[in-house]
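Yeah, one chain of the complex is gone here, protein chain that is, but the others are all in their spots.
So that you can tell them apart, the chains are marked A, B and C in the order they are listed, and the count of residues begins at 1 in each.
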Amino acid sequence: MEIVPLRPDIEQRVRASFGRQKLLALYGAGITGIGKGYFEVSLPPSELVLRPAGFFVGGVIAGVADAVAGYTAATVPVEDPYFVTVEFKINFLNPAQGELLIVRGNVIKHGMSLTIVQVDVYTTAGGQETHAAIALVTMMRINKK
Amino acid sequence: MEIVPLRPDIEQRVRASFGRQKLLALYGAGITGIGKGYFEVSLPPSELVLRPAGFFVGGVIAGVADAVAGYTAATVPVEDPYFVTVEFKINFLNPAQGELLIVRGNVIKHGMSLTIVQVDVYTTAGGQETHAAIALVTMMRINKK
Amino acid sequence: MEIVPLRPDIEQRVRASFGRQKLLALYGAGITGIGKGYFEVSLPPSELVLRPAGFFVGGVIAGVADAVAGYTAATVPVEDPYFVTVEFKINFLNPAQGELLIVRGNVIKHGMSLTIVQVDVYTTAGGQETHAAIALVTMMRINKK
Partner (left out) sequence: MEIVPLRPDIEQRVRASFGRQKLLALYGAGITGIGKGYFEVSLPPSELVLRPAGFFVGGVIAGVADAVAGYTAATVPVEDPYFVTVEFKINFLNPAQGELLIVRGNVIKHGMSLTIVQVDVYTTAGGQETHAAIALVTMMRINKK
């Protein structure tokens, strides 16, 4: 899938919002892709995010996937986009072990009030990607005022 | 629902496993209830787990709920219980704001290989509980050997 | 849980809507409980809804659960209640075999635009109920005009 560039003001707003998220910073997560309806984050393994057996903690994957879903929804060009998660579902497909965890969000439906985001989680090891998890996330746009 | 006391060796094993989870410690989460097929964790608001607007981060709630589901499954008296999350679904019901986040797991089906856990998340404010989220979690027992 | 009686005009509207659903009639499903935020349907086993092995077809259970979620949402006293299903999740807990399939919907959150319904599915055999499935359903209220 080709990534459509974001309007610069939206990209700046999404990146600034990402920068305020303390937990993602703590995880060592960084933005590795951004476009219209697309957002990607990568994070390295660390003591904080791994189970003792060396796998990424499921709750960390779920938490990052939820955050990525929110930023993905926010790449859609609407005025005053403030989204909350209505519900979230994730299937863990393969053991999440490797050099990097890559979390990719794609908008699959952008509606008036609801936006549905698919999030695919991969691990990389030796140049090969493994599909670690897939999530479907329903976001609702809120009028902050 | 009445809480059925756990066999002491199982309780000790579950508590020790909880103690090894760095992320939950970082969140300030502590065990506030444990029984056969039941596990409860509480955590206070803190800069790390709140959105700027003062609500608990959805990804933190999801992560803690996933962890609680795992410990809940582990309270069932089986030999060598090592569970992985197959899939996880959460609905956010009300804004998660208050003095405490309480996350309660109940086993609703304990099968040969699969265990289904319902997790209810509450916030307390002024002595009143609000139902913040509900999750259904499918866990699979793995033979470690 | 005690059932709160419905306003008669709402009950009449919900029952009339149920009567127009051809598929539920075909399944032999009938209303066996109705109240504010509560709706219950029961159906007998028949060739149409059973697998050859004698279990209720999962897709039938899911379909009835979805329909029950809609009627449950419609018992909430709002003007012009027209709901569509945003998403639907069901866990099958036990083999669905018995003399009757009972499908119970309860509103767990009634919001401005979204209503969350929990649906519990039971089978009865020899006077005993077995928890066959549990579903969480997100409904959205639509302005028909």
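Keep in mind that, in the parts below, a residue touches a chain if its C-beta (ideal position, glycine included) is under 8 Å from a C-beta of that chain, and two chains touch if they have at least 3 such contacts.
Nothing here was measured: the structure is a model prediction, and the numbers come from that model.
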item: Listed residues B:Q21, B:T72 or B:T138, member touching the removed chain; value: B:T138
item: Among C:E40, C:E87 or C:D120, the residue in touch with the chain that has been omitted; value: C:E87
item: Touch criterion as defined above, residue of C:V60, C:A74 or C:V121 at the omitted chain; value: C:V60
item: Touch list for chain B against the chain that is not drawn; value: 86-87, 89, 113-114, 136, 138, 140
item: Absent chain, residues of chain C that touch it; value: 20-23, 26, 47-49, 52, 57-60, 62-67, 70, 84-92
item: Interface residues of chain A (partner: the chain not displayed); value: 89, 91, 93-94, 108-109, 116, 118, 131, 134, 136, 138
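Here is the rule we use: only the chains that are shown with their structure count from here on.
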item: Chains touching both chain A and chain B; value: C
item: Approximate Å spacing (C-alpha centroids) for the pair chain B, chain C; value: 28
item: For chain C, residues contacting two or more additional chains; value: 89, 136, 138
